[in-house]
Structure formats: structure tokens, C-alpha cells
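Can you keep this structure in mind? I'll have questions shortly.
As you look at this complex, bear in mind that one protein chain is not there, while each of the others sits in place.
Which chain is which? They are A, B and C, in the order written, and residues in each are numbered from 1.
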Amino acid sequence: MTDLTGTWYISPTPFTGDGAVDPDSLRRIVDAASSWGADGITILGVMGEVADLTSAERETVLSTVATAAAGRIPFAVGCSAPAAAVVRANVARAVDAGASAVMVAAPTLLRDTDQIAAFYTAAVGTSPIPVIVQDEPAATGVTMPVSALLAALDAAHSTVVKLEDPPTPPKIGRLLAQRPGLTVFGGLGGVSAYSELRRGAAGTMTGFAYPEILKAIRLAFEAGDTARAAALNDRFLPYLVFEGQVRVGLGIRKEVLRRRGVLATARTRALNPLPDPATLAELDDVLARVGLTPGIEPLELQ
Amino acid sequence: MTDLTGTWYISPTPFTGDGAVDPDSLRRIVDAASSWGADGITILGVMGEVADLTSAERETVLSTVATAAAGRIPFAVGCSAPAAAVVRANVARAVDAGASAVMVAAPTLLRDTDQIAAFYTAAVGTSPIPVIVQDEPAATGVTMPVSALLAALDAAHSTVVKLEDPPTPPKIGRLLAQRPGLTVFGGLGGVSAYSELRRGAAGTMTGFAYPEILKAIRLAFEAGDTARAAALNDRFLPYLVFEGQVRVGLGIRKEVLRRRGVLATARTRALNPLPDPATLAELDDVLARVGLTPGIEPLELQ
Amino acid sequence: MTDLTGTWYISPTPFTGDGAVDPDSLRRIVDAASSWGADGITILGVMGEVADLTSAERETVLSTVATAAAGRIPFAVGCSAPAAAVVRANVARAVDAGASAVMVAAPTLLRDTDQIAAFYTAAVGTSPIPVIVQDEPAATGVTMPVSALLAALDAAHSTVVKLEDPPTPPKIGRLLAQRPGLTVFGGLGGVSAYSELRRGAAGTMTGFAYPEILKAIRLAFEAGDTARAAALNDRFLPYLVFEGQVRVGLGIRKEVLRRRGVLATARTRALNPLPDPATLAELDDVLARVGLTPGIEPLELQ
Partner (left out) sequence: MTDLTGTWYISPTPFTGDGAVDPDSLRRIVDAASSWGADGITILGVMGEVADLTSAERETVLSTVATAAAGRIPFAVGCSAPAAAVVRANVARAVDAGASAVMVAAPTLLRDTDQIAAFYTAAVGTSPIPVIVQDEPAATGVTMPVSALLAALDAAHSTVVKLEDPPTPPKIGRLLAQRPGLTVFGGLGGVSAYSELRRGAAGTMTGFAYPEILKAIRLAFEAGDTARAAALNDRFLPYLVFEGQVRVGLGIRKEVLRRRGVLATARTRALNPLPDPATLAELDDVLARVGLTPGIEPLELQ
């Protein structure tokens, strides 16, 4: 079974200049993520704009990545939906495509968190592959207290959480205090990655455009070299914060991936599909300040 | 062009005993709605559990109703989605299937209501068939002030609103004060139908299980017989309120449609797919009190 | 100790024509509630516009009612606040004034419902008088699952809930299934009072302008005469629903209390402090249809 830990890379969904899903760029994402040392790839998540794709487009993403990743790198598939029956259908398709895991958040705008366990039981209680429980209040409108997260994990027979309810470090602390041994991924663009590791996170699962940085922070931390982990965090924090902005951050990330030679375009499915000139000017400035260059080859980090 | 006014019936999505979409029941819904005098049928709306269907199931609903309704009764199709590109794809499919109109709500959890106009322009600005702008804060998490509703209507080249932001009567009043001549449908199960007519609503578009009642109220009101309209409202209000309950109301409605011989089962896609015994006992009581009987034949209302 | 059950009357806060708190009308409210047979009065609740009063005005309300009610009718005091320290101060003042109970809701916009117990412990864990736990998501923005409600009750050493999370009847059912013997008051203007009684509610605590009706429904139900209870509910439902509208309902209620001779004016602290002409016209119509007359003397209900 795939080791669900480390530095996973959440793939964006790339679009061509006319707005269609771009399989060529998707294949380059798989190549790049592998060469950058990602421990796995997650597709069809929030930052993959899954809610903004037609079902045919979701199938294109899934089948393209499944083929490109086969035998090279494990992949997980976002399968969230408001109804358990739809989650089950999504999970079945992911399993069929060879996914290593599925990721499922609470149903959008769910009001009664006492229903969390029944939902996860119905949705993924019999999943043949591991389930990652995603705690993502910004996208779902649902805040899960730790008690509800634990109920979800039990119902899903899962020991893996992607935790994105800020501030994440103390919540990771509370969660692990109640359930030691869980695998907790941070997300949110890696802005709090170092703090999350300090609280016991097993890694990050996010779409930050330089996953090499997050991996280097983690490896230094795991090796006990907290000074190096902190220094890497602090050096790149201006860009982590800049890319990590809500709503506009995805366009920044895609622009950087375009500059790295991975994506053909920076387009998103937002109403304004490309970053505006002021954002691009500040991006140039931030990247220069932290010394990031746009090559597709893995960063060499001293 | 179809007259978008009157008493439209919102179709639920029927399920078989094992939870699959049930085309036979869907065809009976079209038959029944026609015989009950509905001016049109709306499918794939919130009460059609559209968010809880796979895309294949949505296609089943659309194609089944399109075939059954062709030449007999106009139908409108819910095409809402968070991204304009997906709405456009949904609209294209609805047009292809022969729909008379499409219905589009604000994108779920949209925060900046100044973006409403740009969204509707991108989503339905070039729709070849009429657009119904749906104001449904409970399902979308987005409250639209009247100014945003008007911006949406302009962007959609639309003059038709389905208004479900309670309390609906004063909002209808405010909307029509600023834009006389709009067609405003009430919804919300018809609980406020009579009050909405008093404020200028053109009718209701809802899934209430006895649309004959809502039609009779409207016809009496339009004929100037407000005493009869009010008396019909008051007589059936206990059941209107009972069926109109949030969350549990859909199961009640489907149970009544089952008793009327339209649906094979009362199943929904909720975690508890059938009404509980206490709800069923109260349903029996309410129906008896207001004198409603379960036949599929149109109610004869004195 | 006061019997916290039955039909409690939630007092509005009356204003004079120039918008000041009106003690004379407050005293008439106490007189009227007593004569109408209310089992108690609750002040400084959501419908008492407590959030819209200065602290001096809240003190005026409290001291006026305390004096007027002393020895005649028990009263409860809304003491909700975002911080436990402020709740404690409010409770101390209520105790000092002779209140029979305090009512406390969750802190506004609380996100982590696992903190509910700690909040109630800190806020009212040592209250010398009974605590009513209020479940009011519309006013607080906080949805409490049944598990959180039970934790709040335990922390508050309370056995009394005012439950206003719609649909209330099934939530009352779930709550009492887990904790038989609780006293559950319905609220929400009494719109679901009869259904709530069927599910085990002990009464209603609401500001409906004719509490005699709610009391008559309850007494009939408790006497086993469900037919009479249901008939009373159905007869007056058009007005219950009309007064029960969110946001605009308080102005309607105050206008009726003005007509009954209790309040000097119908003013609220909303931006539009008085009902608009269309609302007043419909009010006349509804009252006429259900046969309600405006006297201050208790309704005689056949």
C-alpha cells in the first residue's frame, strides 16, 4: 500500500489559451512533480478547480494523470460531493483508474456536524483504497470541530487528514493530542508548513509551485536540523505568503508554473482568468527578492 | 416563445427502491403535471437534488423529461454551476434538448456580489433561450440584494426571477418598485404564495405536491376574487407549512407524490432517505385535517 | 423554584414615538402577560432587540420588569454575550433583580462547537438560578448539533432548552431520544408549536402577540384533546405564519400589541422602524380572516 506521507503535490487543472482542459500540460505536471521529488500527486481537489469542471473534463484529468503517473508516482483523487451516492461513484472511478487514495471533504454547507460519521460511512465506509479526510471550511462552508473530524476518520476507516482550518498549527496539536499517530497533512499553500511540522504534521499536501522547498523544509525538520528548516521557511516566506493569498493565489501559482515551463498558460476558471498587471509586477518583485528562478529543473537548495 | 408565467411545477428526481434514478416515475411526473394544469415543468433544480446526481443521472433526467414533455408542456432546466464555463455547457445541453428556458443561481459561496453581473454575462449572456435568475440563498450561501438581482437580470437579458430569499413578499415589493414589469415567481414550497401574489408575483415555481392548489389560488387572485384565493390558502396552509419545512420537506413531498401514484418510492438522496415514523404519522394527520386525498387525478377544488 | 415549563411570553422592548425605551408600555406588557395566562415572561431576548439597546436601556428594561413582575409572575432574563465574563456579569445582575432563570445562547459566530461546554461552564457553571440553553442559529450564526446542545446543558447544569433551529420538530425528537426528560421550549413565533408538542416539547417561549392561543393549544394537547389542539393551530395558522416571518415579523407583532392596547407605538430599532403600508394592509386582512380582534382582554377561545 502507498505510503501516504511526505510532500504531496496538488495538481492544478491546466487550460489552453481558449479555456479547454490541456492534457499536454497535465502530463508535464506529472513529469515535473516526479522530478521535483514529490511523494505523490493529488488531482481534482479544490485548487484543481474541480467544482469548475464538467464531468467530461474531470474524466480527462483523471485518465490523463492515471496514464502518465502509472508506475512512476502514486496519485490521489478528490472525490467530494454533497451526496454519498455521488462520492461512491467518484471513488469507484478513481479505484478503477488505479488511484492510491481518495480524498473526501464534508458535504458543502452541511449544518448538522453530528451527521458527519453517517455521511462518511455511506460515502467511503467500504472504499477499497485509503481515504484522506479533508478539513476545508473555506471551500465547504463547514467547520469541523476535532470531535467531528475524529468521527469522520473512524467512519472512513482512515488515519489520514488534510487539515486546512486556520490557524492549522493549534488544531493539529489538539487533534494529535486526542489521537496520536494520525497522519496529518498541512495544506493552504504551505504558508504554515514549518509551524505545522512543529505540531506533528507528517508533511504537506498542497499546490505550492516550488514543492522542492516544502520537501527540503520537511527533510531538514525530520533530520532534526530545525535551524535549517526554519531558515528555508523564512527565506521563502515572502513568496509563500504571496502565492498563499485566498482567491487570487491560484492565478499566481499558475503563472509561476507557466514560467517554470510546466503549464502552457496561467488561465483559471475565475471570472478574471489571468492575474492583473499589478499582481504580476509584485510577483516579479517577490520572486527576485527571494531568489527564485523559473526553471523546470528541481531547485538546488543550499 | 414560451410564456414564462403562471404555475410551474418543479420536478423532484425520483429514485427506485435501490436508489437509482427512475425514468418511469419521471414520465409519470410529466403526465401528472400536465393533467394538474401546470404551465410548465422545471427540472434539475435544488429540489430536484441536482447537486446529488452524477452527470450521467442528470442526463437521464434531462433526456427522459425532454422526450416525455415534447409538444405537451414546456420545460425549464436548472443549469447552475460555480463556473461560467460549466453553466454554458449546461445551457447548451438544455437548448439541444428543447428546453424553453434555463434557470441559473449565483455561484455557491460567492463573496463579492459586485461580480454578479460579470458572472451572468459570462454564463448566460448569449443564451439563445430565456434565462430565469434564481435567488436562492439557502442553497447557494449567497444573499443577493435587490441591486445585485437587477444587475444579474440585465447581464442575463432576463426579465424573470425565481425569488426564494425570505421573507419573500417584501423583497418582491422592493424589486418590483425598482423594476416594474418583471415576472417574479415565488418558490419555497408555496408557503407564501398568496402573500407573494399580493405583492405582484406572477405565479409560483415550486415542487409543492398539489400544484392544483397553487394554481387555483393564483387564478382566483387574478380574477379579482381575493376572498377565494385567501380561503384556499388558509384551508391548505397546515399542509403547505408542513411540506414546506427546510430539509425534511422534500421527503414529505415525495411521500405524498408516492401516495398520489406518481412516484414509485419516496426516496431522497439524504442520509436518511425516507421520512421517519413520527413525520409520517403527522403527515397522515395533516392531510386528514385539510381534507387532501392521494389520487393522481387533479383535485377538484370548490 | 419556579416551574420552567408551559407558555412563556417573550417581551418585546417597547419604544416611545421618539425611539426611547418606554417603561409605561413595559409595565402594561407585564400586566397583559399575566392576564393572558402566561406562565412567565422572558426579557432581553433576541425579539426584545437586546443587541440594539444600550446598557442603560437594558437596565431600564430589567428594573422596570423586575418591579412590575415581583410577586405576580416569574421572569427570565436573556444574558447572552460573546465572552463568559460578560455573561457572568449579566447573570449576576439578573439574580440581583430577582429573576427566576437566565437564558444563554452560544457566542455569536463561534466556529469550534467543541468549545461549547467550556463556554457554558465559564459563563454559567455556577449560576445560582436555573439556566435555559438557547439554540438560536439565526441570531448567533452558530448551528449546534444535538451533541453540542447536550454538552452545553451538562456544563450549565441545565435541563431546559429553548430550541429554535428549524425544522424544530425533528430536532426536538432527536434531542429527547438522547436525553429523555428534558424540558424543551419551542420558539420561532409559535409557527410550529403544535408539531413541537407532538414531538415532546413542554411548551413555547415566544413573543407571539396572542399567547392565549399557544396556551390553549398546549392545554388541549396536554389534556389529550389533540383534535382541539390541531383545530386551534389550523384556525390561527395564517396569522402565526404572517407574524412569524423573519426580520419583518417583529414589526407586525408590535403593531398588533399596539392595537391590543399594550404598546404605545409599534416602533422597532430596525432601519425602517414601522411596518410598510402593504404589510399593514395584509395584516388587516389576515386578522379579519382568522377572526382576531385587538382587545387587551384575554381571548375567549371556543
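As a working rule, a residue touches a chain if its C-beta (ideal position, glycine included) is under 8 Å from a C-beta of that chain, and two chains touch if they have at least 3 such contacts.
No experiment lies behind these values; they were computed from the predicted model shown.
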Check your understanding: Relative to the complete complex, which of the depicted chains are touched by the chain excluded from display?
Key -> A, B, C
Point to revise | Of A:P238, A:P273 or A:P298, the residue in touch with the unshown chain | key: A:P238
Practice item. Have a look at C:F119, C:Y194, C:Y210 or C:Y239 and name the one touching the chain we're not showing. Key: C:F119
Study note, to complete from the structure: Out of A:P166, A:G261 or A:G295, only one touches the absent chain, namely A:P166
Check your understanding: For the chain left off this view, which of B:D114, B:D225, B:D284 or B:E297 is in contact with it?
Key -> B:D114
**Study point:** Touching residue (missing chain; options C:A84, C:A101, C:I213 or C:L299)
**Key:** C:A84
Point to revise | Residues of chain A (touch criterion as defined above) contacting the omitted chain | key: 166-167, 169-170, 173, 191, 195, 198-199, 230-231, 233-234, 237-238, 241-242, 245-249, 276, 278-279, 282, 285, 289-290
Check your understanding: If you put the missing chain back, which residues of chain B would it touch?
Key -> 111-115, 137, 143, 145-147
Point to revise | chain C residues that touch the omitted chain in the full complex | key: 19, 49, 51-56, 81-86, 89, 108-109, 115, 118-119, 122, 139, 141, 269, 271
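Definition applied: only the chains that are shown with their structure count from here on.
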**Study point:** Classification of the chain A:chain C interface as same or different, half of numbers criterion
**Key:** same
Study note, to complete from the structure: chain B and chain C have mean C-alpha positions lying a whole-number Å distance apart equal to 33
Practice item. Please compute the C-alpha centroid of chain A, do the same for chain C, then give the distance between them in whole Å. Key: 47
Point to revise | For chain C, residues contacting two or more additional chains | key: none
